[in-house]
Every structure is written in structure tokens, then in C-alpha cells.
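Left out: one protein chain. Kept in place: all the others.
Here the chain labels run A and B in written order, and each chain numbers its own residues starting at 1.
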Amino acid sequence: MISRRSFCKKTLLIAGGLAIPLSALEIFDPGRLEAEKTDGKPTRWVFLVDTEKCVGCGFCVKACKTENEVPYDANVTRTWVERYAVTKDGKTHIDSPKGARDGFQTTKFDIGEGKFEEIKSQDIDKAFFVPKLCNQCDNPPCVQVCPVGATYQTKDGVVLVDRTWCIGCGYCVMGCPYGVRFFHPVYHVAEKCNFCYHRISKGMKTACVGACAFGARRIGNIKDPGDPVTRVIMTERVNVLKEEYGTKPQVFYLGLTKEVR
Amino acid sequence: MVHGEAWTLKEFFTYPNEYIYWTIQIVMYPFMTGLVAGAFVLSSLYHVFEVKALKGIARFSLVFSFALLPVAMLPLMLHLQQPQRGIEVMMTPHFTSAIAAFGIVFSTYGMIVASELWFVYRKHFVETAQGLKILSEKTPVQKFQQLLFSALTLGARDISHEALEADERAVKKLAGAGIPVACFLHGYAGFIFGSVKANALWMTPLMPVIFICSAVVSGVALCILTYIVTMEIRKFLAKRKKAAYPDLPSPEELKSAEVHVVTMTAKYLLMFMVAAITLELLDLIFRGYTAVKSWDILRSVIYERDFVNIFVIQYGLGNLVPFVMFLLPGLTIRRAAAGSTLVLLGVFMMRWNVVIGGQAFSSSLSGFMHYVLPIVPDSVETFKEGLCGALVVAVVPFCIFWVLNKVMPVFKETH
Partner (left out) sequence: MKSHVWRPLYVVLIVIGAVLVLRKIMVPSDFGIGARGYMYGWHRDGNEKDWKKVTVKYQGAEYCKECHKDKWDEIKQSPHANISCENCHGPALGHPDDPRSLPIDRKRELCARCHFRLEYPTSGRGHIRGIDPRTHNPGLECVTCHWPHDPRKEGHHK
């Protein structure tokens, strides 16, 4: 049987010992929510891609690289366009030469390692273009796996990367099912599309939306019922990429079919 | 060239930003932490479960486990794009990420092993410090040694029988507590891969368990191998110095002790090998049976592109052949050494096939990526993430072990 004195001693010891790790928990205090004043309406950015309208000109990719200072010659890009061609033999051919930075100026499909495959127009049953960019998911798996809190989601739904804090482990790059993340060749930290956060926060449109002459790319605020993009998402048949992963992507596609990866 | 471009060959349709980002260093990391965990478990088999036959190797594997610890960090430092920020994992850990566990688990494990080593070697520290203290004339090296050993005693100089018994009890408790921590140290590495839903090959709840089992396998195999090599050195030295130091054990005495220890340890090795291979085959069978969306491309990676890596090298040379070698009656030291080497090869290939194999196919499930290991470095990047970087990581633990042996000798009888 433990003596009263010994019991008191041991309790104080445990309490004192717990104080150290508990004090470290101060930073995890869930009660410390930021009292952010909402300037105007609540905002949640969403994107709308119309694959029927995209012609594969690649101006969006060029504009994005310029606006966001991703080196033009580097083989990485925040956004890209994929070309799909389903031939009469049932095969699906897909390519995205340099992310469609220079558009699609050949009928040959880039199949990697410097090789090309000629696809004759008469063999094609259907062909179309699919622009891709970061989905700014509601359940972003890339944010979940960041070990240091360098990538995070803002209140308005955009997922950002803190270039001063990222350690460059690459877990977020591996964690993204859509392949939108990469290492910035100059800053050597994780990088991805951020809906031109510096532009949309000023009321401008993203660089890719501005560059698209065909209306294939549109950005809007899902919390604003009057937003035309919101109207389309709510009333027309839209789809998202890789829904089965549970990421809740916020880029909606018109004309997304089963061939699209 | 962007990061990854130098060593990735892309075939068919891959997303533009896809490259092989996790390369040889990420293969080395679980391999090294596996050795750490395995060596520790082996040592604990003696201290906790009192498998007397393992006494000879217990101390050895504990010191080696500690020598491997800093090396476990090395591949990560070489891989990180911003290694100077690596400490952020301890400063602002995001515990929803398995990698964030690294900071806590690594430190906890390090502290347990360090403490256990302290208890095991305390008598040696005290005796050495006292022996140096009574010397009237000390060389600078001896002065440093006296300072070092005095500091290492942490002021606890009582080496009476009761004090040493207290040490033994503490060692037992620490070894017991350390087993789940060692499992966690490697289990979380498995979780890092197993929880990535974006990767069709990695995503499986079996991954942490597979990693732990193969970690123990590698740790035990490495200890057998290093033990054999060290015994050979001891026999060689014993022969040479027999005349000067007649009380050293004779080569024959060393040899008989050696075979016994190796045979006992090999039994444990086989048990864990069976566990590891069962889980891996289970995973493979399930994938083929359920045949989900990713199965088409995974099948082509596993059974065609990586067939040699997986079935010939990992399962064949790395599992089946050593299994037979250890089971055949009349186990010799040479056969045990060869078998252990092959087991280590098998475990290494398992890490390779998981890490590199998981990046061999695109997330688009319509293309492949081929990893070309940089052999001759032409930049800092290809040095760090190529063969040279891997060799550095492979060699450093032995250097550290050599240094540690000077402070905590593994073969001197201190009890």
C-alpha cells in the first residue's frame, strides 16, 4: 500500500513532469482561432474548365509561366493542357508536349524519350483538349502530408506554399494525385498553381483566364450565388477529376469524359 | 534541368511535372532505419527475454544500433532541397504528416538507446576514468580521455554490486520500452508510404507491418554479418598477439562461441523472414485478385518491367536462396555470412522496389518513368542523389562504429 506522503510526492512529480510537454502544446491550442474580419462577402474560389471550348493554343500556359515567374525553358509548369485522341481501334492517345507551353503544332503525339507517334486524322474518332491546374481541394492531401506546415489552405480555399519555410522533402509532390506540384527550379522549394492569388485578391482574374480567348477557363466564387461561374456549376452537368480519392477538388469540368486521366 | 529530370526517362503519357523525386536516398533511409530497429530488437532479445545464447552479440548490436542512428538522418539531409531547414520538423511539426513523427520518434529512440548504452557501459566508464586519474603523467590524448570518460560517468561512480544490479534492471526496462519504439521508428517509415493514396503501389495498410518485419530481418542479418567479420578480425589479432597477451581467448575458443551465437541468431532471422515474405505475397495476391483501376499498369510494372528486380533479385536471391542456405543442416560461418549478405540484398531491393517501383508508373496510369541511377556525378545534385551519395551513407556507420568502439568496446568483458 502506498503511503499518503509517497502518493502526494509522486502526484506532484507527475504533474510537474507533464507541465513540460503540455507547455509545448501551447502552439496546438485549438481555441486560438484567428478573429478574421470578413471583408465583404465570404469567398471560396472555384474554377470552371470547358473542354469543348479549349483549342489547345497554350496561351494560358505561356501567360502562367510569365505571370508567376516559372522559368519558360524549365520542364515544369503550374498549369498545362493535355491532348486526347481516341482512334478507331479503340486506343486512347494522350500527350502534353512541354505542358502545351507552345501549343500543339504537330499531328504527331509525343510519347516520351524523344519519340513521336503519327496519328492520322482519318483514324481519329474523337479528339479534344483538357487544361489542368491545381484543384485547390477542400481536403487537400498535399497539405495533410506536409511535415512542417509550409503548405496550407487559406480561408478562401487557395492552397499556398510558404517559400521561406518549405524544406523540400517532396512529400506534398508525392501526395498529390493530380501531379500539379513540382520543385521550383530557382527557389528549390515546392511550387504549384495558386490561382494567381496576388491577382484574384485584387479583383483581377488569373493569368490563364485572361489569356484564354475561347472562354475555356473561368474562375469564380462559389459562395456568391450571382456569380456566372457558380450558376454554371450549379445548373449544368459538371464533373471533377479523380473523385474517388476523396480530395473534394474545386476545379469543375464541362465535357469531362472517361478517357481523361 | 529541373530536380528529377537528370535521372528520369519518361515513356508514354506522364503528367508534365512528374519526375522521380524520391530516389536512392529515400531507398537508403528506410534501409538504414530498418537496420537500426533490427539491431536494437536483437539486443533486446537478450536483455529482455534473456535468450542467453545471444549474450555475445547483444552488446555488439546495441552499439551498432547507436552507430547507425546519426546515419539514418544522413540520407534525409542529402535528399532535402533545403537541408538547413531540416530542424523545422522538430520546431513546427505537422503531426497529420507521418514524416513529422520523425522528430519525436527519432529523438525518443536515440535517448533510449543512449541511456541503455550508458547503463551497460557505466562500469567501464568509471573504471577507465579512475584508471586515468591515478596516472601522474598524462599525454594530451589521455587528458582528453579522462575528461571524456569522467563526463560520461555523469557523476555516478558507485560500482558496487547493488549499483550494478540497479543498472541491469534499468537496462532491462529500457530494452523492453525500446522495442515498441524501435518498431515505431520503422513502422512510421512504412506509414509514410502506405498512407499515400495518390500512389497506387504504396497505398496499403500492410505497408507499416511489411516494413517492420523486413527491418528486423535486415537488422538481424547485418548483426550476424558484422559479428562474423569482427570475430574474424579478433581471431586474426588473437593469433598475432598470443605471445604478448596470453590471457586473450584462443582462436579455437572464439570460433566455437561464434558458431553457436550465429546458429541461434539465424533461427530468429528465419522466423522474421517468413513473416516478411508472407505479408508481401499477401499484398501482391490481393492486388491481383481485386484488380482495381490501377491494376493494369501495376501488373505491367511488377510482372514485366520490374520482374527481375522483384522476383529474381528480391524474392529469389534475397529470400529463397538464403532461406535454403540457413535451413540446410550443418551451418558454417561462411554459409551464414553469405546468407546474411543475400538477405541484406533482398531487404535493400524490397526498399528499392517500393520507392522506385512506386514511381515507375505515372499517376495518369498511362505512362512509365524509368529511374537511371546517377553513377558518375556531374553536379552536386547527382552526387547527393546518386551512387556516390548512397555509398557515403553505407560507409559512414562503420566509421562511426569504429569511433564508438574506442569509447564503448564491444568485446571487452566488463562484467
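Keep in mind that, in the parts below, contacts are C-beta pairs under 8 Å (C-beta built on N, C-alpha and C of every residue); 3 or more make two chains touch, one makes a residue touch a chain.
Since the structure is predicted, the reported quantities are computational estimates derived from the model, not experimental observations.
Q: Which of these, B:M77, B:M91 or B:V292, touches the one chain of the complex that we don't see?
A: Going through B:M77, B:M91 or B:V292 one by one, B:M91 is the residue touching the chain not shown.
Q: Please pick, from A:K98, A:K132, A:H184 or A:R199, the residue that touches the omitted chain in the full complex.
A: Result: among the candidates, A:R199 touches the missing chain.
Q: Touching the left-out chain: which of A:C57, A:C134 or A:C172?
A: Within the whole complex, the residue contacting the unshown chain is A:C57.
Q: Touching the hidden chain in the full complex, which residues of subunit B are there? Just list them.
A: 87-88, 90-92, 94, 96, 107, 111, 114-115, 118-119, 154-156, 158, 163, 166-167, 169-170
Q: Could you list which residues of subunit A touch the chain missing from the display?
A: The missing chain touches subunit A at positions 20, 23-24, 27-30, 32-34, 36, 51-59, 63, 66-68, 85, 102-107, 121, 124, 126-129, 139-140, 143-144, 146, 149-155, 160, 162-165, 194, 197-199, 201-202, 204-205, 207, 210-211, 213-216.
FYI, only the chains that are shown with their structure count from here on.
Q: I'd like the Å distance between the centres of subunit A and subunit B, where a centre is the mean of that chain's Cα atoms.
A: So the centroids are 37 Å from each other.
Q: Give the list of subunit B residues in touch with subunit A in this complex.
A: 2-5, 9-19, 21-22, 76, 79-83, 85-86, 88-89, 91-94, 96-100, 102, 192, 195-199, 362-367
Q: Which of the residues in subunit A end up touching subunit B in this complex?
A: The contact residues of subunit A facing subunit B are 27, 74-77, 80, 82, 92, 94-96, 98-99, 111-113, 132, 141, 144-150, 165-171, 173-183, 185, 188-189, 245-246, 261.
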